[in-house]
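A single protein chain has been omitted; all remaining protein chains appear in their positions.
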Amino acid sequence: MQFSTLLTHLSGGENQPLFLGDDPELKAAAALDQASQGDLSFLEPGNALLAALAETSASALLLPPDPELHAKATERGIAWISLKNPRLGFAEALEQLYPKSPLPCGIHPTAVVDATAVLAEGVHVGALVVIGANSRIGAGCILHPAVVIYPDVEIGPGCELHSHAVLHPGSRLAEACVVHSHAVIGSEGFGFVPTASGWRKMPQTGLVVLEEGVEVGCGSTIDRPAVGETRIGAGSKIDNLVQVGHGVVIGKNCAIAAQVGIAGGAKLGNGVILAGQVGVANRAVIGDGAIASSKSGIHGEVAAGEVVSGYPAIPNRLWLRCSAVFSKLPDMARNLRQLNQSN
Amino acid sequence: MQFSTLLTHLSGGENQPLFLGDDPELKAAAALDQASQGDLSFLEPGNALLAALAETSASALLLPPDPELHAKATERGIAWISLKNPRLGFAEALEQLYPKSPLPCGIHPTAVVDATAVLAEGVHVGALVVIGANSRIGAGCILHPAVVIYPDVEIGPGCELHSHAVLHPGSRLAEACVVHSHAVIGSEGFGFVPTASGWRKMPQTGLVVLEEGVEVGCGSTIDRPAVGETRIGAGSKIDNLVQVGHGVVIGKNCAIAAQVGIAGGAKLGNGVILAGQVGVANRAVIGDGAIASSKSGIHGEVAAGEVVSGYPAIPNRLWLRCSAVFSKLPDMARNLRQLNQSN
Partner (left out) sequence: MQFSTLLTHLSGGENQPLFLGDDPELKAAAALDQASQGDLSFLEPGNALLAALAETSASALLLPPDPELHAKATERGIAWISLKNPRLGFAEALEQLYPKSPLPCGIHPTAVVDATAVLAEGVHVGALVVIGANSRIGAGCILHPAVVIYPDVEIGPGCELHSHAVLHPGSRLAEACVVHSHAVIGSEGFGFVPTASGWRKMPQTGLVVLEEGVEVGCGSTIDRPAVGETRIGAGSKIDNLVQVGHGVVIGKNCAIAAQVGIAGGAKLGNGVILAGQVGVANRAVIGDGAIASSKSGIHGEVAAGEVVSGYPAIPNRLWLRCSAVFSKLPDMARNLRQLNQSN
């Protein structure tokens, strides 16, 4: 694809400064330090790869509005356009350069679809998929091989379920959700009543709701509760190997990184970001836009907009200072002993 | 179901104080603050939802032996019964209100069952299940679609294996075990011998034993050892995404929360509770009834009945005090500098 053609697909690219050069033919995309001829690449302000601009073999670049970078690219004869959000442009460009081949509509002959299941138009059901009784699959859904849908599941239009995803009874997926390989939606919550003779199971009769545009990563598990629902808000993205306990409510547009665990009944507002391996305790409440850095452990409440770290989680800035002192504890202890002696 | 009929199914409900009201017809169950007409709900002493009693639309309640609560419910015209353990009653009630539809006995035509496998009576084998050579499936077992049983596996009566559970050779499940979706039982332990040319695999020839009533959550992995066995004691419950290393021995009636990791050769007594994301090091030993709070990291030994926290784990009460001081470390460091100057 010519660079000039690609530009017509980039939002926010109209009337921006650009240098077409010889309007290179683009075949692929790459990071700036690994790009070769025919590659598109991009730069952001503060990007670790800024220095690579002097040596890159990329044929075209998406650059931030920085005249110095523009001049440097022009000087090197590399075609470029200036974008407010070059990373967004790169995402749009990748879709053009690596178009997905559409999967054919229809049901693979080895799929096992219950007679009472209802499939809308334009659905792709791959090999060895199982769809249980009374489940409903929305228009244009893609079910990759070996997906298992238990009975009584509802999937909205345009969802994509990757191989070995499992949806348990009562799962409700709105439009355009993506469930990655080995994710489990609607599994039984970990609810047991302690009795004299051991743990007695609390039946988990509730359901899991994924609102529009939710994405659930590989191997992540989202449990259904005893009663009521577990709910993931529209546009929220969940990475791999994340545990979401029964009755958890996650707001809209949250980002939950890999290996996070959210215990039963916790509530997250909108736009919450949890970094990798964070733990959230039972019934904790996290306000809109709060951020927890990796490995933090959250009990109780985190106010909207707060940034927390550590275990138990405290404000990030305080934690950074405390952690710095932590590594000086042996010195402090010795110092204290000296003071004791001299007193 | 009428409330009066439901009561006949609740253990410990005989001769308890109750208020039948108009003996409401119950259609469902819900948390107290989300219940509507026709719903059963329950309350426990200290429950966060106590205040919701004044406003709930629930039609019937399972209450603790608290005359004040009883009076309040009666006053609002809500039917109730007093139970020593309302949570247990709620579990029993959910089974009545949400009965599981029994799955038909038989082998789905798409299942692949080796000719040498032995299936007892009343087994349900779902679509696309694979059962390997010489495996034995006990009476009344339920194998949901796409379960894979390797050769030489023994499963006791009344077990339920959810979709995509995988049981590796040598796995032994006693009666009434539950294995949730994507759990892996009997996978190879992570055993390698360091050599000059790299890591050399130690064959893992041992097996995994789940005693009666063990439950293993979604995506959890229980490895078999080089020799001998990995054993999970009767009645122990394991949540999602838990790693149990080779040769681990877990006692009876333990509760292991999500994302816990237990390294090879560790030993847990009976009734041990590990909260979410706890780590247990190789060959650590944890006594009966010990509890580890979330994210703690256990090396060496934990005495029976002890409650530990932190990493490295220390007694919980001490840890709480240490953690409180941790957040004052910058102040302490400044204080110390001042004392040094004034000395």
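To keep things simple, chains are lettered A and B as they appear, and every chain counts its residues starting from 1.
Here is the rule we use: a residue touches a chain if its C-beta (ideal position, glycine included) is under 8 Å from a C-beta of that chain, and two chains touch if they have at least 3 such contacts.
None of these values were measured; they are calculated from a predicted model.
Only one residue in the set A:Gly38, A:Pro145 or A:Pro194 touches the chain that does not appear here, and it is A:Pro145. Only one of the listed residues, A:Gln2, A:Gln16, A:Thr110 or A:Asn316, touches the absent chain: A:Thr110.
Screening A:Cys218, A:Val248 or A:Val308 for touch with the missing chain picks out A:Cys218. Of the listed residues A:Leu6, A:Leu43 or A:Leu128, the one in contact with the hidden chain in the full complex is A:Leu128. Shown as candidates are A:Ala31, A:Leu50 or A:Ala120; the residue that touches the absent chain is A:Ala31.
Looking at subunit B, the residues touching the absent chain are 110, 112, 128, 130, 132, 146, 148, 150, 164, 166, 168, 182, 184, 187-188, 190, 192-193, 195, 198-203, 205, 219, 221, 223, 226-228, 241, 243, 245, 259, 261, 263, 277, 279, 281, 283, 297, 310-312, 314, 318-319, 321-322, 325-326, 328-329, 332, 335-336, 339, 342-343. Taking the complete complex into account, residues 28-31, 34, 48, 85, 87-88, 90-91, 94-95, 97-98, 108, 110, 126-128, 144-146, 162-164, 180-182, 213, 215, 217-219, 234-235, 237, 239-241, 252-253, 255, 257-259, 276-277, 294-295, 323, 326-327, 329-330, 332-333, 336, 339-340, 343 of subunit A touch the chain not shown.
Throughout what follows, only the chains that are shown with their structure count from here on.
The rotation relating subunit A to subunit B, fitted on Cα atoms, amounts to 120°, rounded to the nearest 5.
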